[in-house]
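Encoded as structure tokens, the structure appears first; notes follow it.
Rest of the complex left out; these chains stay put.
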Amino acid sequence: MDLDLSAAESFRAEVRHWLRAHVPATPLPSLETGEGFAAHRAWERELHAARLSVVSWPEEYGGRNATPLEWLVFEEEYYAAGAPGRVGQNGVNLLAPTLFRYGTPEQLARVLPPMASGEVIWAQAWSEPGAGSDLASLRATATRADGGWLLNGQKTWSSRAAFADRGFGPFRSDPEAERHRGLTYLMFPLDAPGVTRRPIGRIDGKPAFAELFFDDVFVPDRDVIGDPGEGWRVAMSTTGNERGLTLRSPGRFLAAADRLVELWRERGDASDTALRDRVADAWIRARAYRLKGFETISRTDDIGAESSVNKVFWSELDVALHETALDLLGPDGELAGEWLEGYVFSLAGPIYAGTNEIQRDVIAERVLGLPRAGR
Amino acid sequence: MRFVLDAEQRLFGETLDKLLTEAAPFGVARDWAAGRHEPGLALWRSLAGAGVLALAVPESAGGAGPLPVELVTAFHELGRHGVPGPYAETVATAVLLGRLPGGSPASAWLPAIADGTAVVSLALPPAVPYALDADVAGLVLTVDGQELRAAVPGEARTSLDPARRLFAVTPGEVIAEEAAAAAAEGYDMGALVCAAQLVGLGRRLLEVSVDHVRTRRQFGRPIGEFQAVRHHLANALVGLEYARPLVHGAALSYGTPDFARDVSAAKVSAAEAAYAAARIALQVHGAIGYTDEYDPSLLIRKARALHSAWGSPAAHRARVMSALA
């Protein structure tokens, strides 16, 4: 497929113009704090008012039907402008694609608009203490009840759940079934009776995720996504998506690499080619990720397991880029600030959404065609 | 703008793949290394017949180019098959000659490059100090300051890649004045096609390694079942998967002010990815990959040689940064 970059230029100009006028001059407080969460929610409302919060969605749900290329362009402009982090991303990037595939029209109409506006912020609730990358060993249960389901058990590492409104994830609805079977994918309220949330601080102390305890939490049938018992398949469709471009758009790394080049100009010792080479590599890799993104959206076939290739690449790039920044800062590298926050965020990359070890297994098996093996 | 090959370009690549598979180029490379050039020169003429060299020659001089996307497509296949000969040098020379101020007598070589009757070599010190295969080239050039000059080859030097026969050169007769800008463009195109060649050979090494680990058994299992082996190969793939779009992207930016920067980004990435693939191929093959007689080891050696050919990764990183900062 031919990508007409120039056709996206007027959209790019509009986005750039709007962002220039609206991006807050001083950064919002960290979205991993209560105060910051509220500020970021307000920012989502503002984006939504300009129909820029979910550009690739259909218009009826608050989007503008943007092409994949336009979405990439939006992301480039968004991060280049230094605009706030997206507090709604768990919903927009992980739940919405699942709904577009498995949701009923009623669910789409009910769930998406308040997601687009930031009115309802979603938390992903997949992991459990005994089930990190090994999703098939989930144990939190959904039991049939009158007109719905009762949730019991525990989820953990639920991103954003310290402050979010609702959560989504797979629960075991048939305790007798084999590992991958008998799961049901549900949406649930975080403020309902029976839900206890315990915020968990990440290594910079910010409550970026939470532990959730369920005690007979009622979920009506209309909040089941896909068929009961089919939760594994539903979850896997999210996973493929999560590992593709949506979770980390090229724009994010292009902007970070540009800021790194700027940091190098300001603080770098021009004669230190060791650091200069690492800055160059970060820039080159961000550019590679961008070009690979264009390649991906130009293709008409299913990228399938290649999303695992992407995930290994961006997560390693992100860590390397931020390590370079900290090293550039020398003894200031350990100090709180934008770069340190980015570094802390980057460290989660090789772990979550399936560790990079799992991704390499997937690459070996499904891209390279190596024999399946006990890992 | 096309970030993937179109149907015609894909077909071109497949045609070359087929042509090269039939030509059994590993044998050709071994003959070439031993100074038996005829099979290699016959392959040169076949490839020219398929249009490869015309891609670098302007239409005005009987060519079809320069067509950078088609060139990198072709060099990807040259790399995959380990074809010997001064292809990158000839392409760089064609671009250089095509950019000389009109009417330079040297431009007379262009039609012969396009149709494959001229094999050309080139030294561009300091990044390209030796002229590859100067002994089989009908024309050997070098650039000395602003001047394009004939080059007089000295003794052959031995490379780790036995099919790369390198010659120090002495600048001779002046061919053209004020050739520095043309030479810079020739250098960029040489580095670009070298990057494409590296990605192709890295890919081939990965394919060969995957085949090997599926069949080689140790401790009662195919070694491809060991997670360490699997992850080595997955890492090789990741590197190559992201080098390829940089090469393609650099080809797309031919004719823009970003070309030199983008070529450098592509060469860094291709050199590192192909060299990593070669080290991994060696590691998963064990001793067999370390032998002269195992054909893919020719690619392992070439990966190391091309790593620093047409500008080292360090030199190209420096170019990227000076374009940025």
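Letters are used for the chains, namely A and B, taken in the order the chains are written, and counting of residues starts over at 1 for each.
We adopt the following convention: a residue touches a chain if its C-beta (ideal position, glycine included) is under 8 Å from a C-beta of that chain, and two chains touch if they have at least 3 such contacts.
Note that the structure is a prediction, hence the values are computed from the model and not measured.
Enquirer: Can you write the chain counts for the whole complex as a formula in the shown labels?
Expert: Counting every chain in the file, the stoichiometry comes out as A x2, B x2.
In this section, only the chains that are shown with their structure count from here on.
Enquirer: List the residues on chain A that touch chain B in their complex, please.
Expert: It comes out as residues 1-5, 261, 264-265, 273, 276-277, 279-281, 283-285, 287-289, 291-292, 294-295, 298-299, 306, 309, 312-313, 357, 359-361, 363-365, 367-371, 373-375.
Enquirer: Inside the complex, what are the residues of chain B that reach chain A?
Expert: 1-4, 6, 206, 210, 213-214, 221-222, 224-227, 230-231, 233-235, 237-238, 241-243, 245-246, 248-249, 265, 268-269, 314, 317-318, 320-321, 324-325
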